[in-house]
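A protein chain is absent from this complex, but the other protein chains hold their places.
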């Protein structure tokens, strides 16, 4: 029972400061505006709030920003007719784990929401599994779950890129 | 004195939960059974024993599983006429270091055993060198030795793939 490809879905993976967001933004900004920016970051403190505000100002007009720490499938469904950028799955997964949500169910709901979108959708996520096994059990769980989520999305996506130093390597 | 290529040798590298084992299994299962699964994991505790049993049950009939925490060259030589999957070199190297074996000699013996195999041989290993330098001296030693082993095998292998989100990127 092989699942079919989602033709408008792109997954942008890469390490810290590898240019994922910038590449994803360029993919969406090549399409006619308005565009939807779904930000999963939660502003826990003043520093984080300042960083988020800075990111938002940096983006050109044409972007509508939606803050969505937890119900990402719902946010995608609510904007299904417009080009959407989700930045990023790593923070979303962290939020789900901290809030003790069912991450497997959330992953399935995310894929269903992606399949239901009717315009290009670009998901950004950090690749975190290429270092030494972490000492910390929560970090090990996180990288296992992130890896599983990336695999589930990559198998359905039409396009997967792995960013190296700001440059996209095409994986699929 | 360049060493020659081993035409039936494939190296599957990738991070945690990047789909290495599944890809390697698919490569071997495309060949006529019976296939040999050399598992290097040692069951240190009940949880590990359960995980190993689960993995074994998941594999289709046609696989013969051989447990081999240390003498991997010997196990390969003993099944040299059949398609072999080794999962994984990372755990094998860990076992060698913990047992205070000579890892350089073991690496050389492994390559000789691979060269002596007469059917396709797929080796799975974790890439662990793409994070921040670990604080822990043993972790630093491990990632140095893993990197050297991967290089020595990749230089001889006919095929090397780097897995990203369940998808193989061809390196060689």
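A and B are the chain letters, set down in written order, and residue numbers restart from 1 in every chain.
By definition in this document, a contact is a pair of C-beta atoms (placed from the backbone, for glycine too) under 8 Å apart; a residue touches a chain by one contact, two chains touch by 3 or more.
Remember, predicted model here, so these are calculated numbers, not experimental data.
Note on the undisplayed chain: of the listed residues A:33, A:50 or A:139, the one touching it is A:139. The chain not displayed touches chain B at residues 11, 13, 15, 127-133, 135, 143-144, 146-148, 150-151, 153-155, 160, 162, 169, 171-172. Touch with the hidden chain on the side of chain A covers residues 14-19, 127-132, 134, 136, 139, 142-143, 164-167, 169.
Assume only the chains that are shown with their structure count from here on.
Chain A and chain B have Cα centroids lying 31 Å from one another.
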